[in-house]
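All protein chains but one are shown at their positions in the complex.
For reference, chains read A and B in written order, and residue numbers begin at 1 within each chain.
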Amino acid sequence: MYNSVTKGPSSFQGSSRMKSCITNAVSNFFFEYETPRQVLVRSKRVGVVCRLIQLGVLAYIIGWVFIYEKGYQSTDTAVSSVFTKMKGVGYTNVNGEERIWDEADYVFPVQGDSSFVVMTNYIITKEQKIGKCPELHPSYVSAPLPPTPTPPHSAHTHTPTTGKMTGRCLMDSKTCEVLAWCPVEDDSNIPDPALLISAENYTLFIKNSVNFPLYKVRRSNLVEGINMQYIKSCLYDPEKDPLCPIFRLGDLVKMSGYNFSTIAREGGAIGIVIDWTCNLDYAESECCPTYTFHGLYGDAGEKDKARASVGYNFRYTQHYMEDSMEKRNLLKVFGIRFDIIVRSEARKFDIIPTLMAIGSGVGIFGVVSSALYILKSKAYKNLMEPTLC
Amino acid sequence: MYNSVTKGPSSFQGSSRMKSCITNAVSNFFFEYETPRQVLVRSKRVGVVCRLIQLGVLAYIIGWVFIYEKGYQSTDTAVSSVFTKMKGVGYTNVNGEERIWDEADYVFPVQGDSSFVVMTNYIITKEQKIGKCPELHPSYVSAPLPPTPTPPHSAHTHTPTTGKMTGRCLMDSKTCEVLAWCPVEDDSNIPDPALLISAENYTLFIKNSVNFPLYKVRRSNLVEGINMQYIKSCLYDPEKDPLCPIFRLGDLVKMSGYNFSTIAREGGAIGIVIDWTCNLDYAESECCPTYTFHGLYGDAGEKDKARASVGYNFRYTQHYMEDSMEKRNLLKVFGIRFDIIVRSEARKFDIIPTLMAIGSGVGIFGVVSSALYILKSKAYKNLMEPTLC
Partner (left out) sequence: MYNSVTKGPSSFQGSSRMKSCITNAVSNFFFEYETPRQVLVRSKRVGVVCRLIQLGVLAYIIGWVFIYEKGYQSTDTAVSSVFTKMKGVGYTNVNGEERIWDEADYVFPVQGDSSFVVMTNYIITKEQKIGKCPELHPSYVSAPLPPTPTPPHSAHTHTPTTGKMTGRCLMDSKTCEVLAWCPVEDDSNIPDPALLISAENYTLFIKNSVNFPLYKVRRSNLVEGINMQYIKSCLYDPEKDPLCPIFRLGDLVKMSGYNFSTIAREGGAIGIVIDWTCNLDYAESECCPTYTFHGLYGDAGEKDKARASVGYNFRYTQHYMEDSMEKRNLLKVFGIRFDIIVRSEARKFDIIPTLMAIGSGVGIFGVVSSALYILKSKAYKNLMEPTLC
């Protein structure tokens, strides 16, 4: 053995001294190699410890990195696009004036975006025209203490909320005069129940296509088997019809933990998350969306009430000419805002992360071993040499 | 040599036994180190195998991780914003009534979002007012079997599509009476060819700025050399003008694999992907966008037809007062929806991923070696000790 050691280097140096021929150097490079001398130690305790460590690392690499964390796969997120379409007709009868609301009138914006508002309640101020009138609507003034109109939106204002001060203040109505669209809006009390409570029965149709560029995979939420016949009849249900792309508004509200009559009155916001978590090592057709629904701004409406901002509303006008004078109808719209959010993660086997995982796993093995080094070198002073697994 | 082994530890223990002076311990820590004893084995087969393994790992680290996967770079995605502007004028002549459509009339929404619809066809129902009329337009009833209006959007409805049942059913028109915006829309046949087929010549101007916060790099799709002079004249062409931000609608439709007359008639959806894949190890000015176009919902219109949902349309109203009565014009708009999607990935050298890559590469080396361990220990029973590369 010892000879082989001495012979090795000496012959190496000899040969290189004798003739510095490249071919020979190459053959040396190829046909010689070094290896540490191994000692076979027989020891119950150390042996068991060593094996357990090795098994532990092995278990970690296989179990955690591979099975749990899927470390052998690469991931990609999708390019996605969403279209929506509401369906349903609303009917209101405000002091004898009947009115029909169809999707062209109650959806903002009309063109089917992924984020839109469905009107469920409104305060209309008709035939406003530019003029001079008291800043606050009489209903506020007469009230013992005037309620701030729909916090917090009028809260953060440092200019009059409705118009431009003319400087004159009216004793009789206890407010100052403004140049504004008159008469000014009176939003002191919101219609209860909501005027368009029937919105509960509207249906929402969602079209969503995702595209995983890395894997060249394109999917639509109208997956295999969802044909026109099915869509005609189906309605989304978490258990029975989890893939039906048609949702009843009432169900959406319930599933996101709201009470419809409340949200319809003051307005609110609901997120519809379409989740595409796909393992493309399986068949493409198994890559299907799952829909989840959650009220935005924290789950408990209570917590929010205590907080700053409740409800969802905005103002909207229809301008028209009458007697060659511009007039407008002002609608304060309370509605449910839907944000359709697409989350996507596709995974597929890839050699690089696999090797990375293995590599680091082995590295960890080294750490653990050397960690036990001191321990053992202490434990085995009787041995001539400290030992490694 | 053998002595050095015995001397080593003993002297170590001796010195430490003799005086437990820290400085000495430190000097020991610094001036002594352990190393495995190396054996030089001469063996063609094993030597070659070992060297090949080593070369393989080396090739893997350099070739794959570094050159192919660019493992030495960190990546960042951009914060992006997109503005759009349509240009062009449409002209329609429906039974003698001439009309001009400019971008304020045919783009929804008007303010230049990254997702918008260009009207290419429409069914107008003029002077609707609230009233009582048969639910279905005569044209349906007279027809042998009434075609469902533009599936699937009317498909998923459980309330009457147009209004509120009054309860009375009219024998003469074979339908029931509803309170609705009368007269009800008749969308049984879509104008063919599309009324605004001239949309083919509209141009779309896209402004897109991206911002890679990690590298503090901001780029616009109006890159160096794209000045006002160029924009005045240019038109996007994949080969000749790949950086011109102005697109002819007809070209967009063709490049996304659609037939213009078809998509103009029924509507459709097109995704414009602006791809910013930049290697910031080179000059910033080489970080330029590439535009790709694809029809949304799978490429083959055929497959979709079989599927649930075809075309793209929505309803839109213009309200006005006449004789102090509210009326509206209802437009069923067929159009091309454009979704401008920005994908971005910038890469730049970073020390961390570099070291990670090297580290794991080395780890893998360990795996491979030990994998060959049993093999070799079997193959070289004649050797006194099993060997490692």
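Here is the rule we go by: contacts are C-beta pairs under 8 Å (C-beta built on N, C-alpha and C of every residue); 3 or more make two chains touch, one makes a residue touch a chain.
Treat the numbers as computed from the prediction; the structure is a model and nothing was measured.
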item: Option from B:44, B:85 or B:129 whose C-beta touches the chain left out; value: B:85
item: Contacting the left-out chain in the complete assembly, out of A:197, A:249, A:330 or A:346; value: A:330
item: Positions on subunit A where the hidden chain makes contact; value: 1, 5-6, 9, 34, 36-44, 46-48, 50-51, 60, 64-65, 69, 71, 108-109, 115-117, 130, 151-164, 179-181, 269, 271, 273, 294, 296-299, 306-309, 312, 314-317, 319-321, 324, 330, 333, 337, 339, 341, 343, 356-357, 359-364, 366-367, 384-389
item: For subunit B, residues in touch with the removed chain; value: 1, 4-5, 7-9, 11-12, 29-38, 79, 81, 83, 85, 87-89, 91, 98-100, 102-105, 109-113, 201, 203, 205, 207, 209, 211, 213, 218, 220, 222, 226-228, 230-232, 234-235, 245-246, 318, 320, 322, 327, 329, 351-352, 355-356, 358-363, 365-366, 381, 384-386
